[in-house]
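Removed: one protein chain of the complex. Kept in place: all other protein chains.
Presenting chain A:
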Amino acid sequence: MKFEQAEGTNPIDRLKVIGRAHDRIDGPLKTSGLAPYAYEHHDIENVAYGAIVGSSVAKGRITRIDTAAAKAAPGVITIVTAAEAGKLGKGKNNTAKLLAGPEVEHYHQAVAVVVAETFEQARAAASLVRVDYAREKGRYDLTEQLKVAPLVGGSGGPNSGAPPVERVGKFEEAFAAAPVKLDAEYHTPDHSHAMMEPHASVAAWNGDELTLWTSNQMIAWSKRDVALTLNMPEDKVRLISPYIGGGFGGKLFVRADALMAALGAKAAKRPVKVALPRPFIANNTTHRPATHQRIRIGAMKDGTITAIAHESGSGDLPDGGPETAVQQTKLLYAGANRMTAMRLAVLDLPEGNAMRAPGEAPGMMALEIAMDEMAERLGMDPVEFRIKNDTQVDPEKPERKFSERQLIRCLNEGADKFGWNRRNAKPAQVHDGQWLVGMGVAAAFRNHINTTSGARVRLSRDGIVTVETDMTDIGTGTYTIIAQTAGEMMGVPAEAVVVKLGDSSFPASAGSGGQWGAANSTAGVYAACAKLREQVAQRLGYNSADAVFEAGQVKSGNRSAALRDAASAGELVVEDKIEFGDLEKKHQLSTFGAHFVEVGVNAYTGVTRIRRMLAVCAAGRILNPKSARSQVIGAMTMGAGAALMEELAVDKRFGFFVNHDLASYEVPVHADIPHQEVVFLDEADEYANPMKAKGVGELGICGVGAAVANAIYNATGVRVRDYPITLEKHLEKLPAVA
């Protein structure tokens, strides 16, 4: 099915099954431990265990590997290093190789896998592998490397083709002439995905065919990359990833667990399971890169922005990519004169890559502080200032309208609900015992991405509808919204739909990433169900155009039959995919919101604790308000972590992230997160897809950090532009207490 024009009324609009709060259909399996995660496929027989040896240096060459002691250790079956692995390819989505040798590209890069009879034996033997390195000088200091970093294109995303510097009008002149202006720098640190389930895989070979039970967000990409890495045909690779304990972008790609399990299994001639130990997550896998951002805004005295520029610098391994932190600034606010630019430094730290809302998450952390600072200079309320500079068209290409843009309503309704009028515009005025109290606001913005997504739908003789797609559920609720979509289309309750996900033998889907999963995968299921409806009508001898699917029945005029009757002669199986035309050339698809936060800052210790959070979101049709709310509160929590505590600490001498466990890389705990409220505006975006839905799982993090930062400023009167906002960054500027 090709989506080429604005959608009219379709069966989804009935909203009898979809669009309603529905408990997760996979919930009971997960809460009772019956949903098998990658490491938990205990039915695979004769499994051996692999333990990865990680590089102890960040950059250099392996001069010698002595595996004799490890090979002699109890239970050891085999050891695979680059020498044993032979020539390997590299996945399209990998920057560094997944197996080092002879060169080492980053700390904890895999050097070997030790396969043994038990997990304990493999782990103990791994520490007996002796690796000698010739250490080389590496580049680990982003500030230093940005001084010599070139401009780089692609601000709209890796394949956007955007030039290195994008301009509209004459930014420099307009900025120089603006009566009110801001020129400020903001820093965001490296972040770790810190998902609950570490990367894990079980590999089994059957002749030249490889099956990987793994934890992966993007099955089709990763099947391709496994084949590329192992130099084998794609059709000999099968990935199975039905349950995923969080990914946040860290599992978009094939990582060392999968490759080392596959190599280990080949050498051991039996299935091998490998999980990354927690201390490997920070340095062996990917992370969100740190950014140094400069924002300049010029405005008239009435608050009209006349000039806006956003520049960002980040770093990555050679041939890596930039963190696209300027992309929202191209679209969020009006302004006749504009400039965005990015620089990319070469760093020999672990690989930077996507993490929840790549680009916008760190970009909004900076831009939305800048907007707060500008509002103050203008003497305007920060809500009003944002509303004043709303735009209903792409500011770079005014002929492109936003398909739906309700930012103003998000801000206004949020302000009402939050009691924004009780905020004291003058900072550092509100006391509560030893605490200074403040409120902050930020816009939320994240683009929606359309991408091809396929599904197969079956109708069995007993009337069971089964959906098969390689789409993944990374804890987001995919199982449930797909069941709701198929239920709505086929006129049965969600409980009557069987959903099978995460298997590369199923049709390729959008996968889970970039908040594109829900809308695209359900649109693919919609397409397949539309085809099935036609077949059902045909089998029943009805006119498919006027057939109504409802309560397990199919009706046409005054005729009626049970849905299962259509399959009485045998199961019906159809497959289709949603594909997109060029509607996006004329319409910009984005999601919007507003975050409101109240904080207390301890006037003595400088500690910040969040007191209240509210998000108002406008993101197209909400397919399941319950799971969507869970996505948004989770994203708000992650945003709170980025605001207050999350930072991978770089050791610039040894070239690695030092705080590589969950005791030292702090993410929020329950005690950090107060009452969170989420409001979804009623919206159906007919330009998005037949579901009229867009993404929401990443919108929820975009702007949260700045809303917290702005609330801290309102509480203390001390502006911090360097995340995370830990107490030492404002402590000595707080009023004296002793």
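Note that contacts are C-beta pairs under 8 Å (C-beta built on N, C-alpha and C of every residue); 3 or more make two chains touch, one makes a residue touch a chain; residues count from 1.
Throughout what follows, contacts and distances are computed from a predicted model.
Student: Tell me the UniProt name of the left-out chain, picking from "Sarcosine oxidase subunit alpha family protein", "Peptide ABC transporter permease", "4-hydroxybenzoyl-CoA reductase subunit beta" or "NADH-quinone oxidoreductase subunit D".
Tutor: From the choices "Sarcosine oxidase subunit alpha family protein", "Peptide ABC transporter permease", "4-hydroxybenzoyl-CoA reductase subunit beta" or "NADH-quinone oxidoreductase subunit D", the unshown chain carries the UniProt name "4-hydroxybenzoyl-CoA reductase subunit beta".
Student: From the list A:24, A:310, A:500 or A:660, pick the residue that touches the absent chain.
Tutor: Looking across A:24, A:310, A:500 or A:660, the contact with the absent chain belongs to A:660.
Student: Just name the one of A:6, A:425 or A:669 that touches the chain not displayed here.
Tutor: Of all options in A:6, A:425 or A:669, contact with the hidden chain holds for A:669.
Student: Touching the left-out chain: which of A:56, A:304 or A:391?
Tutor: Selected residue, touching the omitted chain: A:56.
Student: Of the residues A:124, A:518 or A:574, I need the one that contacts the missing chain.
Tutor: A:124
Student: Please output the residues of chain A touching the missing chain, sorted low to high.
Tutor: Within chain A, the residues touching the omitted chain are 56-57, 74, 120, 123-124, 127, 277, 279, 434, 602, 604-607, 609, 644-645, 649-651, 653-654, 658-661, 663-664, 666, 668-672, 724, 726-728, 731-732, 737-738.
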